[in-house]
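Left out: one protein chain. Kept in place: all the others.
All chains are identified by letter, namely A and B, in their written order; residue positions are counted from 1 within each chain.
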Amino acid sequence: MKKVSNSYIGKSIPRMESFEKVTGIAKYVHDMALPGMLYAKILTSPHAHARIVGIDKSEAEKLPGIKAVLVGSELPYKLGLYLIDKDILAKGKVRYQGEAVAAVAAESEEIARRAIELIKVDYEPLTPVFDPVEAIQEDAPLVHEDLGSYNYMKGVFNPIAGTNIANHFKLRKGDVEKGFKESYRIFENEYTMPQVNHVPLETHAVIAEWTKGGRINIYTSAQSPFAVRNLMSIAFKIPHSKIHVRVPYVGGGFGGKAGIHLEPLAACLSKKAGGRPVKIVASREEEFNTIPSRQGLTARIKTGVSKEGRILAQEIVYYWDAGAYADYGVNIGRASGYSGAGPYEIENVKLDSYTIYTNHPFGTAYRGFGHVEFFWAIERQMDIIARELGIDPYEFRMKNLLKPGSITITGEKIRENTGRVDKCLKAVVKAIGWGKQKTEEEKQEEFKKGKVTGKGFAVLHKAPAMPTFTSCSAIIKFNEDGSVNVVVSGVDYGQGTYTALAQIAAEVLKMPIEKVHMVWECDTDTGPYDWQTVASRFTFMGGNAIIKAAHDAIDQMKEVASAVLRAPKDELEIGNEKIYVKHNPDEFLTYREVAMGYTYPNGNSIGGPIIGRGKYIAQGLTNLDPETGQGLPALDWTYGAHAVEIEIDVRTGELELKKVVSAFDVGKVVNKLLCEGQVIGGVVQGIGTSLYEGFVYTPDGRLLTNSFTDYKIPTSKDIPDVIEPLFVETPQLDGPFGARGVAEHPMISVHAAIGNAIYNAIGVDIMELPITSERIWRAIKEKKGGISGQKYLKDNFIP
Amino acid sequence: MLKPFDYYRPATKDEAVELLKQSNSKIMAGGTDLLVSMRNGAIKPEVIVDIKGIEELRGISIDNDVLRIGATVTINEIIDSNKIKEIFPVLVEAGSVLASYQVRNRATVAGNLCNASPAADMAPALLVLQAEAEVYGSRGLRQIPLKDFFAGVKKTNLAQDEVLTSIKVPIRLGKGKYIKKARIKGPDLSTVGVACFKEDGKLRIAVGACAPTPRLVELNVSAMTRKEIFETAKTEVMNVISPIDDVRASAEYRKALVEIFVERILEEVL
Partner (left out) sequence: MGREELLKKEITVTVNGETFTKSVSCNKTLLSFLRDDLYLTGTKEGCGEGECGACTVIMDGKPVNSCLVLAVEADGHEILTIEGLSRNGKLHPIQEAFIRYQGIQCGFCTPGMIMSAKALLDRNPHPTEEEIKDAISGNLCRCTGYKPIINAIKDVAERGEKGE
């Protein structure tokens, strides 16, 4: 027999749906229309914090062609996954500028637009609060007066009634006071980053109909069809079986389409319009201003170290700017709590992660789930400590990084197969050529030329942040011709997971990948359950479910073959789309022969259609102790590191990224081409966060950066000359073929590597993101001597 | 989505002027600024007068030592014009950093001026070349020196029924340069744009995005040493700008950049 073992795992196979995408055939919700469909528009709040005194919608309702006008007071529903704090439309008061206050559905977009203009809202402005640190002061205005009455996932989260604290995550390990006492030096710093938008190219879009029979049918541009169904079922008190969610192609998500967004509003508009389907497509402005973005962060870190460079104690406070709602924000605060000291072994840790309500647009999951944010602080802090101690930052990290035998801050033991952050760091440091530093003369020479180069690096880790009971399932249905349809309900919105899953299915079933069809549209009526497509968990969990489904199908086929070939099941083997007798391969049945049931020459038939079923549930996870944060939160850790080379114009502060090298311990590369694609894309998204992106507001909280004119993301001209992805493969024992996820990780810590390289180049510390050229310019200007080349600058350029 | 309006495509400039007498009418050339302003509700015209059908507003030509850029000439036509590359590379430099390739296929030089954004890239480059706007309206033809063309942020000195028909640039020997700072290297509005043109004893520097309108400084430098030119140019330029803080940069950073750019540009042209 031809050896086919391992032929698909590790192979570079282009996305299976490539043809549909390059030809424009792929249909997104944006492209869809249903018969009788109405168009919806949203009226948003001009105030960051205001009481709604009254809404007059009578003029809008009179407009010909208007089928529904909705305001918050008509909707007795609250929505949420972890902390149920959000109304479908603002009720009683508005909590951020851009919040949806009313919505209409009309025969045309034009009529809907005119109706919106006719709705009159009377507001009474309230004092807003924007800074998360200020928002937890005692006299701060409350964003949610009724926090104490909200429902939430008990035993996991800890909202504090009468405050703006939506969640307080606490972690206590060892004795930090003792650790600080024993420390040779203590470093305290504050780091900040603003809110950032996901910027999927397809904005949020949904078509919903709430039929007179009480069924809700939805097409949505979402990451998690079952989460949409579940949350709607809970909010509307309708059985799950009466809600039908379908997800076709999705134009990018990055976490921003996880959970639930415009679906309930579209459904309620449809109900009011007598059951006609209603389409809502967020404008780009609404995507920035109304739909949630990434939370901002203020991080305070105090680190005690020994003279030799061992971290003895670390006290961390994360103040998350959750914005007006924190349903998702609470879990980001929690996830960033249990992993918030980075991949380091530290005996004494005290960590408090506060998810704080403010009057900003609210936050949600975004690629990295808090880790992009806090690693800016952790990895800058590590470099600052190293240089102050006179230790090479590479050596300093190597002394402190987790390795087999280490205990994490939640008490988890790191094992041989957990993954190796040290190997990732070593790989990137080598590739960037870290080592001998420039001499003072060489630096002066560079300063004279006006362009100074520098190198820096940073490490990262992340595990899926999800409930302990997170599960998923897969179905493999054989077709009449012996090919298979694989049905899963995680969504491939560009990651390439379906292709990786097809490779896994083909590998286990030992059949050509051309005969493995991934069913594209996710459908909660017919598809198997999956929790959510988030947290870089789909290849891992979905892959495991598919392996089990494939084995289930194989077992069913062997059952039939055993009877037909008159051989015990355990003497049968599969390969080349056949079930054959191990010691006599000429005795075989083809998959095709058994796919729908085997028929003997006389007409007798046995078996029946082969449908493999597989499932996977996160194994061994525990809720964390509410006082100490101890427990097992992580299914698997993916470690990584970036190293960068930059050049700075010392007069204008302009920064040029020359090279980025990134390494991840992915366990096993399932598809190199797609894996590299994830890394390159993630790194460039990380560059956006590093250098350009961040929400800017007027003093009264109006978002200024709500268009592509004012909010810039990297273009083809803004990428480094070289982006080099590297992979370390320490197999994950419970991962499919040893693989772990690597979707979010490429975006984490790019900024810190750049920040560290800036110090390496010009000796200034940037503590705030984004690192605009103005920030670098200002840092150079304000640095009062002591940095290399500063004298030259001062003498020649600085007035 | 755009509010309803009526659309006309006149074949002559007289027809255009006649159409513009209607209340709430707007001229459209490339439409790349106009449609965006209409979409976000900044302006709500009821009549659009598309001037792309007017033959005589097209094309780039040279006549009596004057370069004439028709009102419907796109930015990419400027960039691709061998004539302009040869005579005034500074216009090509400015055009090449204006918006994206797709936008440059529609956006016109005249539109860039008439939109009167303080950050318009073509304005500083044309100011240092002493360009004039040829304007046609119900009172006939008139020439407006570009330095008198802008009235404020998004405001020009054109009357409602006047059409900018062409931009005229006197041809002369000299050296020009445009430097732009934006937040990203890809398409972006300028944070600061500095243009310069040096001929004989004359030096002109214009700055964009640092005042309500693009600012021009004209110097007679024939009697100055190199050092004096640097000093005088910097002082004069800093005197005419009055930048503000906005989402793109602070006033302070803009001032610093202008000073650096003036130095860098002088290094090139002197």
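Methods note: a residue touches a chain if its C-beta (ideal position, glycine included) is under 8 Å from a C-beta of that chain, and two chains touch if they have at least 3 such contacts.
This structure is a prediction, so every number in the text was calculated from the model and none was measured.
Across the entire complex, the residue among A:I9, A:A135, A:I165 or A:V199 in touch with the chain not shown is A:V199. Residue in contact with the omitted chain (choice from A:Y28, A:F187 or A:Y529): A:Y28.
Checked against the full complex, the one of A:P225, A:G309, A:P528 or A:G681 touching the unshown chain is A:G681. Looking at chain A, the residues touching the absent chain are 14-15, 17-28, 30-31, 198-203, 249-254, 283-284, 493-496, 673-674, 677, 680-685, 707-709, 713-717, 719, 723.
Remark: the residues of chain B touching the chain excluded from display are 1-7, 9, 31-32, 35-36, 39-40, 48, 50, 52, 76, 99-103, 105-106, 185-187.
One rule holds in what follows: only the chains that are shown with their structure count from here on.
Mean C-alpha positions place chain A and chain B at a centre distance of 43 Å.
Those residues of chain B lying in contact with chain A across their complex are 1, 3-4, 40, 181, 183-189, 247-250, 253, 256-257, 260. In the complex of the two chains, the chain A residues touching chain B come out as 109-110, 113, 285, 651-652, 654, 692, 696, 704-705, 707, 709-710, 712, 714-718, 772-774, 777-778.
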